[in-house]
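Below: the structure, in structure tokens.
In this view, the complex is presented without one of its protein chains, the others remaining in place.
On to chain A.
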């Protein structure tokens, strides 16, 4: 996890809020560093994590995780991490008929259906174990990324339904957190993606939006991060708070600074 980002979000693994939906979003840049942050953050917080990893392989997240001080292999072995490797599973599902319902079953279907099998997978992964005392603090669902589901034939409404069910179970029932990444396709006129992004924005407690710089590539500033705090259940009580920082990604960390305050500029 990135300590500077924790500071900006006023949180640590020991005292993170529960029952929240966090939306990660990237526009004209790669926001995957945020996914790596939350994955390592919640593993360090001793949470039970279900990671629906649709766009990269396990080894990719594992190698980056090691740079951030977590071992995904060990977390998986001790039962803390349930990892759905979407790419590998897709190959299994498409080339072989599965005996039992598979979370990515919809890949075999001619028409876009729903994501019920995927939800069942998440629910099963995060359900509390009855025996003895609780090993883990609270459950967390992490998805990288939801936009891929649209490319695989799912409609935006089906994806929103899926998140709705996940929130009901993970956030409300189990008092855990949900973190999802959705791309902002900008002027690509991707209607389904816009519906998904807008729908989730309204439901989220926290939105982290990584944006490429309007002026183009810069060696010392890789982008800017917009942090938006929302109170979806109390829309009239508090105004949404928004902060913007610029950032630079390094080998094992990300540094943040106020606009125009990059160390390279000062």
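In this text, contacts are C-beta pairs under 8 Å (C-beta built on N, C-alpha and C of every residue); 3 or more make two chains touch, one makes a residue touch a chain; residues count from 1.
The rule we apply is simple: contacts and distances are computed from a predicted model.
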Per UniProt record, name of the chain withheld from view ["Nuclear pore complex protein Nup85", "Elongator complex protein 4", "Transport inhibitor response 1-like protein" or "60S ribosome subunit biogenesis protein NIP7 homolog"]: "Elongator complex protein 4"
Residue among A:94, A:129 or A:264 touching the omitted chain: A:94
Absent-chain interface as seen on chain A, which is shown: 30, 32-33, 36, 55-57, 59-60, 63-64, 67, 86-91, 94-95, 97, 107-112, 147-148, 150-153, 183, 185, 187-193, 216-217, 219, 249-252, 254
